[in-house]
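Yeah, one chain of the complex is gone here, protein chain that is, but the others are all in their spots.
And then subunit A:
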Amino acid sequence: MSMIKGYRRSNGKFGIRNHLLIIPTVICANHVANRIQQAVPDSVAIPHQHGCSQIGDDKERTHRLLGGMGKNPNVGAVLLISLGCEVIDAKVLKQEIEEETGKPVEWLDIQDAGGTIKAIQKGSELAKSLFKEIEKVPQVDVPISELILGVKCGGSDATSGLCSNPALGKTADQLLNQGGTIVMGETTEIIGAEHIVAQKAVSEEVANKLYAYVNKFEKEVERIGADMRGGNPSPGNIEGGLSTIEEKSLGCISKAGTAPLNDVLSFADEIPGNGYYFMDSPGNDIECVSGMAAAGVHMVCFTTGRGTPTGNPIIPVIKITGNEHTAIKMIDNIDIDTSPVMKGKETTEEAGNRIFETVLKTAQGELTKAEILGHQEFSISRISISL
C-alpha cells in the first residue's frame, strides 16, 4: 500500500495541505478579505461574487459551498469575514465548521468592527494567531486509501478522449484498488454518454438519480432555447476537433476508470465514503473544481487538450495533456504529457502509472505547477437569479 503525508484533523479527517482559509461571506467583504490575505501571505482567500440577494436552493447552495471549503480537511483553520447585512449567515457557517471539524474558526464582521481599516487590522491579527495555531499541527503518514481524488477535464480536444482521459482512468483504477476514492463531476459533459456511466451504477436508484440530473440540465438548455454547441463544446473544443457534446462526453467518461458507481451526489455534498462517486455539477472548470473542493476532495487530476492554467485555493490540481503540441506550448502549466500513448511509444497503463506517481508525490507534499504559480481560481455555481 502506498503512503501519503498530511494532517489529521480532530474529527478524524485527513488533509494533504494545511491552509489558513479566509472566507468572505459576501462580495462586499472581498476587499477586506484580500487585504488580510496580503498581510498574512501564507493564507489563502476565496473572494467571490455572491452571498446576498439569493433565496431558497440557490442560497443554500452558496452556503454549502462556502461551508464545504471551510470543512475541507486541507484547511487547518478558517477566518470568516462578513459585512453584517447579507443573506449568508456567518454565525451559522462558523458553528457548522467548528462543530463538524473541530478546527479553529474566527469570525469578523465589518459593520461591527467599524469599517474597512479597523476590519483589516483586526482581521490580520486574527489571521496571524490562527496561523500560529495551524503551524503546530504535526505531519503524519497515512495509507493512500484515505485519498479522495477528483477527476476532471477541461479545455478538451480530440486527444482528451483518445489518451489523457483513458490514462487517467487507469490511475483511477489503481487508486480504487488501493481502497481510495474517485469523484467525477460535469453533468453537462456526460450528455450522450450517460447510459454508459449508468451501466456502472450499483443500483437502479443510483442510475435513475444520474438520469434525473442529466435531464434537469437538458431541460434548462431547452428553456434557454439555444443549441449547446458553441457553449459546450466551446469554440476551443471545436477547433480541437470535437464536433458535438455527445462526442465530447464519450471522450470524457473514461477518466473515472472501471469501478462500480456507488452513488450520485448533489453539488458540493460531502463525499460519504470510499469508492467511485458522481457529483452533479456544471462542466465549467472553476465551478466544478470549487464544488469538488467543497465536497471534501483532496486533489484534482485535470486533463486538458488545449491547455488550461486552472488551480484552486485549497486543493492541488494536476494538469495532464494528451496533446504533444500543448505539452510544449503550455509547459508552464502542464504537469504530465500522455501523448507518447498516441505514437505507440507508451501504453495507456504506463501513462496511468506516471499519473499515479505524480498523485502520490503531490499527496506527499510536492507542489503542482498550479500551486507554484499561485493559481487559486474559485467560483460559485448559481442556480437562480439575483434578487
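Criterion: contacts are C-beta pairs under 8 Å (C-beta built on N, C-alpha and C of every residue); 3 or more make two chains touch, one makes a residue touch a chain; residues count from 1.
We take it that contacts and distances are computed from a predicted model.
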**Choices "HypC/HybG/HupF family hydrogenase formation chaperone", "D-galactarate dehydratase", "Glutathione transport system permease protein GsiC" or "(Fe-S)-binding protein" - which one is the UniProt name of the chain not shown** = "D-galactarate dehydratase"
**Fill in**
Among A:125, A:246 or A:270, contact with the omitted chain is made only by A:246
**Prompt:** Which residue, A:238, A:259, A:360 or A:383, contacts the hidden chain when the whole complex is considered?
**Reply:** A:238
**Request:** Could you tell which one of A:137, A:259 or A:342 touches the chain left off the display?
**Result:** A:342
**Complete:** Sole touch to the unshown chain from A:55, A:196, A:367 or A:387: residue A:196
**Asked** Which parts of subunit A are in contact with the chain that was left out?
**Response** 157-159, 161-163, 166, 188, 191-193, 196, 218, 221-229, 232, 238, 240-241, 243-247, 250-251, 254, 305, 323, 325, 341-345
